[in-house]
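Apart from one protein chain that is not included, each protein chain of the complex appears where it belongs.
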Amino acid sequence: MHAAIPQVLISSLDGAGTFVFALSGAVLAVQKRFDIFGVLFLSWVVGVAGGITRDVLIGAVPPATIANWHDFAITIIGGLVVFFAYPAEQLVSHSVLVLDALGLGLFAVTGAEKAISYGINPVIAAVLGMISGIGGGMTRDVLAGQIPFVLHEDLYAIAALAAGVIVSVGEALGLPPLLPMLFGAAVCILLRVMAIFFGWRAPHARWHGSPDGETDL
Amino acid sequence: MHAAIPQVLISSLDGAGTFVFALSGAVLAVQKRFDIFGVLFLSWVVGVAGGITRDVLIGAVPPATIANWHDFAITIIGGLVVFFAYPAEQLVSHSVLVLDALGLGLFAVTGAEKAISYGINPVIAAVLGMISGIGGGMTRDVLAGQIPFVLHEDLYAIAALAAGVIVSVGEALGLPPLLPMLFGAAVCILLRVMAIFFGWRAPHARWHGSPDGETDL
Partner (left out) sequence: MHAAIPQVLISSLDGAGTFVFALSGAVLAVQKRFDIFGVLFLSWVVGVAGGITRDVLIGAVPPATIANWHDFAITIIGGLVVFFAYPAEQLVSHSVLVLDALGLGLFAVTGAEKAISYGINPVIAAVLGMISGIGGGMTRDVLAGQIPFVLHEDLYAIAALAAGVIVSVGEALGLPPLLPMLFGAAVCILLRVMAIFFGWRAPHARWHGSPDGETDL
């Protein structure tokens, strides 16, 4: 059942996602006035931390991204592009956010599929798919001294989780993996792009610890 | 020597500890105005991060909490309770802190016992028991942009460490594990409850880098 996925296609898309994620790490690092090491390190971390977390948790050690140097090279190139691309305000524009959505969807479906192939149950496999997508950005924000934006800003992780759930449901239904993976990535990317352009946010609790119970701002 | 522990009892108590830890993650997330994803994610992280850290370090991969979905379900329920329990100021009250002490004691003794059963030496097994208990809360605080309270506030980790040490000493003495586990959990819970009600704190160094050597406030 797990054959017939064109591995070259997945690798290419995965590499594209890694590159875009690396850009996001480098942009934040430059904004924080990190030095060139800090910029390249954050590029690498954003590109690989999600996949490393997933691989360590499913027992796939050494993680794929450690066992070869391709992802490393991709993220360093991404970091250098940002470091020398001055002025580079346009790198935080909508076009990069759309590319980031592409990376998110691809990481989420390939992450969930890899967890399933290691025998993880479908519920957690969907969560691990999501973590593959959001783990790099969370680590980036913690290292840059920020609360991970994914925890409180616009719709992001839920899009990745939707992709993971679709892959897991497809597995439970006995479908060949490629179809749910394509569908899941498409749903994630679509949700994320809509969130970017329409400002969609996940709901907040009404209670915030303030005695008069005002709603969030 | 490692038989005869009523596994159903341990699983039930472990589940209760996971639930209470999840509440603490959700309460902080709501206070930080995280969205529903952020609330549920922090609930899950607090409930499972300590055990995952221990399992990765002792080579028990995939970690128990990843290999099944029970803990995940428990933490999501805990997070939803907090998210919709408005107003919920009472969730941070003493009763929850006492439940948290229960979770801490249980996690510490089951964590140390699991480390021993994987062949870890008793000294580090006690430390890993403590980490099973405090790891979730530390990760919660880092993700919420705070210095982990366990490093500077009232007596918390030392109670968990005491539990781990008792389990390790019991192992070194060749006792059946259940007795030191029960005793260790009781000591931890008692220490922690006393700390809550009497404001016990661990000692601080006299030197704080201030030139006049004033004591800490």
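Lettered A and B in written order, each chain numbered from 1.
By our rule, a contact is a pair of C-beta atoms (placed from the backbone, for glycine too) under 8 Å apart; a residue touches a chain by one contact, two chains touch by 3 or more.
Computed from a predicted structure; not experimentally measured.
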{"item": "Among A:G145, A:G174 or A:G199, residue touching the chain not depicted", "value": "A:G145"}
{"item": "Which of A:L9, A:A67 or A:A172 contacts the chain that the document leaves out", "value": "A:A67"}
{"item": "Subunit A, residues in touch with the chain not shown (by the definition above)", "value": "29-39, 41-42, 44, 52, 56, 61-63, 66-69, 72-73, 82-89, 142-145"}
{"item": "Absent-chain interface as seen on subunit B, which is shown", "value": "56-59, 61, 118, 120-121, 123-124, 127-128, 138, 142, 146-148, 150-153, 156-158, 161, 201-209, 213, 216"}
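Heads up, the rule we're going with is that only the chains that are shown with their structure count from here on.
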{"item": "Inter-chain centre distance, subunit A versus subunit B - centres from mean C-alpha coordinates, in Å", "value": "29"}
